[in-house]
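All remarks here apply to the structure that follows.
For this depiction, one protein chain was excluded, whereas all remaining protein chains were kept in their positions.
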Amino acid sequence: MDTRMKHLYQELIIDHNKNPRNFRVMEEFSHESVGNNPLCGDKMILYLKINDENIIEDISFIGDGCAISKASSSMMTTAIKGKSIAQARALFKDFHDMSTGKLDIAEHPHQLGKLAIFAGVRDLPARVKCATLAWHTLDAALKGEQEITTE
Amino acid sequence: MDTRMKHLYQELIIDHNKNPRNFRVMEEFSHESVGNNPLCGDKMILYLKINDENIIEDISFIGDGCAISKASSSMMTTAIKGKSIAQARALFKDFHDMSTGKLDIAEHPHQLGKLAIFAGVRDLPARVKCATLAWHTLDAALKGEQEITTE
Amino acid sequence: MFATQQDHHFDVASIRKDFPILARQIGDKPLVYLDNAASSQMPVQVMDAFAQYHSGYHSNVHRGVHTLSQEATDAFEKVRFKVQRFIGARSEREIVYTSGATDSINLIAQAYGRTFLEKGDEILISNMEHHANIVPWHMLAKEKNLVIRVIPITDEGTLDMDAFDRMLSKNTKVVAVNHVSNALGTINPIAEISRKAHAVGAITVIDGAQAVPHMNVNVSEADCDFYVFSAHKMMGPTGTGVLYGKIEHLEAMPPYRGGGDMILSVSFDTGITYNEVPQKFEAGTPGIAQVIMMGKAIDYMLDIGRDKIQLYENELLEYATNRMRQIDGIRIIGTAPQKASVLSFVLDGIHPHDIGTILDFHGVAVRSGHHCAQPVMERYGIPATTRASFAFYNTRDEVDALVKAIHEVKEVLG
Partner (left out) sequence: MFATQQDHHFDVASIRKDFPILARQIGDKPLVYLDNAASSQMPVQVMDAFAQYHSGYHSNVHRGVHTLSQEATDAFEKVRFKVQRFIGARSEREIVYTSGATDSINLIAQAYGRTFLEKGDEILISNMEHHANIVPWHMLAKEKNLVIRVIPITDEGTLDMDAFDRMLSKNTKVVAVNHVSNALGTINPIAEISRKAHAVGAITVIDGAQAVPHMNVNVSEADCDFYVFSAHKMMGPTGTGVLYGKIEHLEAMPPYRGGGDMILSVSFDTGITYNEVPQKFEAGTPGIAQVIMMGKAIDYMLDIGRDKIQLYENELLEYATNRMRQIDGIRIIGTAPQKASVLSFVLDGIHPHDIGTILDFHGVAVRSGHHCAQPVMERYGIPATTRASFAFYNTRDEVDALVKAIHEVKEVLG
């Protein structure tokens, strides 16, 4: 199999695509936002329950999307559940910088952990938006925005 | 001197340019028309006095233009003065066909006489209009049109 | 590797040699270019025309008496005659150069539509239009309070002609449909559409962007009022296209863009006089080299033979369709009996963008997305499709490479 392909479609991504975690509607949420990627026709709804100490107590999402965007959404929810807003924002920044090529994770320290698996999209400009849609939607939700559109 | 140049700017043309014949306003005319070539900024007014037998008794013109258009106007007036409308129209056709390359005067009989001197414009598409402006204006005058514009 | 069987003396191997890009590698795989509906590739004959022009006789057109300007003008204007014959127009004055199909449709919407349509008038478009044949009408409709009505399509992807019949009325003023759908491949019956539109006094605007590269087109026989296409989908350059319009329409329309070449005279005292058709619509310095290359692209296609191209492509499409149908979980979107060049599909549970990316890893260039035809996606209830689109330089081996790569996609993500 092509090495570029192996690099992008790793086991973990494929697993999260097939069995996305936190993939459900949330009835009682404190924040909600809709993310659109019209180029792909992708759409997700992200729900957050944030408590008074600014901790993300619960997070979930629903929607349609490619493997990259679904796996990215799923892994994002597992990564930030239980984190503070500040920590979530810091992760967003690292993730964004990694996928747009601004942060070289081999060279610089980062908090991404397993999320580093998405580094491969850096070389696929048309797919960066797939990996970052969930994160942009999170950012919008935290800012209180109802809907965002990326292209 | 360049042969193409000699071919176009012959003595006769230069003479008619410098001393255009029938170059005057006509007070009492039966037909009048204005010819414009906006590309060149050229403009001429043509006057005709046509009698009851359809003979062009008098013809004159005024206006500004390049050597080719001025000489062509001048030579046209001398060629058709005294001719019938039908003869003038026949000459127009021959002249037009010659200058647009439809009539090869070396091969085919024609009535052009000295006017054949303008055959050289055939190879200069941008100058064809200069040579034919007077003739188009004549044609318009005979049709009763007040003004024409060529480009 | 790229030989074909059954080619009716269609020597695709030697044709492929004219297209240097086809020898390219993507990673370690040979390029399999199946994105021709987005833009076709260019043969060296057309490329050479560019270098010849700029090394030999480039100059601005129309305005000069010097030799280069005459040569450039000559070459530029001769293409008008070529285009005329290529699409069966009655006069070369009916051929307007534009910067592409999109520009052409905007010209019609603005110069014709804004002038002749009035509040309440109806524009019929179809549910399978490219955005280029939707958005200009939408913008016009908003400005002038016009009504846009959408001709539905059947599950197969053909125009619902019964519905069309019912929608036509004395309010219908424009019927704007494509000749071939870029998302479905459907060939629409433009002669019938024009006949019916004319019967209620409407005009037709036919988007031929996907037709001209693949089949014989005769705008006079089909009796369309306007017909548009782009050079870059027919072996020519980007940023150049054609607007065909019946001469009586072009003459009645005001100009679209203002500038040099489209006027006869400008004076602050006496006003502005516009030039004749088609120059009236060609303001400013046109894409001179591009038009000349479009002429070469036409020559190139005519040299091969349009009938031969059509026959070869039809067989290729049939071969591809049959092979694809055998893939488990595939659904072909667009199964009209009359089709050209396009094979759109979805795979159960696999998103088109993943397909596109994985095919690319195998050297296979297809398009994944809505193909600028979102209403088609909405119609079929899908976010996007993957589209393989063929040109006459494609081969059965390339179809096989596509099919093989799709199997790999299923292995990874299925």
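Quick notes
For reference, chains read A, B and C in written order, and residue numbers begin at 1 within each chain.
In this text, a residue touches a chain if its C-beta (ideal position, glycine included) is under 8 Å from a C-beta of that chain, and two chains touch if they have at least 3 such contacts.
None of these values were measured; they are calculated from a predicted model.
Although it is not drawn, the missing chain touches A, B, C when the whole complex is taken into account. Checked against the full complex, the candidates C:V79, C:M234 or C:M262 give a single residue touching the omitted chain, namely C:M262. When you scan C:V79, C:A101, C:V342 or C:A391 for touch with the missing chain, the hit is C:A101. The chain that is not drawn here is touched, among residues C:P30, C:G185, C:G245 or C:P286, by C:P286. The missing chain, though absent from the display, is touched by one residue of C:G157, C:P237 or C:G334; that residue is C:P237.
Mapped onto subunit B, the interface with the missing chain covers residues 1-2, 4-5, 8-9, 14, 17, 38-43, 64-68, 124, 126-127, 130. Residues of subunit A in contact with the chain left out of this view: 36, 38-39, 124-127, 149, 151. By the touch rule set out above, subunit C reaches the unshown chain at residues 20-21, 24, 26-27, 31, 33, 35, 38-39, 41-42, 47, 50-51, 54-60, 63-69, 99-103, 105-106, 109, 127, 130-132, 134-139, 150, 230, 232, 237-240, 255, 257-263, 265-269, 272, 283-290, 353, 356-357, 359-360, 364-369, 371-372, 374-375, 378.
Going forward, only the chains that are shown with their structure count from here on.
Averaged C-alpha coordinates give centres for subunit A and subunit B that are 79 Å from one another.
Centre-to-centre, using mean CA coordinates, subunit B is 47 Å away from subunit C. Under the contact definition stated at the top, not a single residue of subunit C touches 2 or more other chains. Multi-chain contact residues of subunit B, defined as those touching 2 or more other chains: none present.
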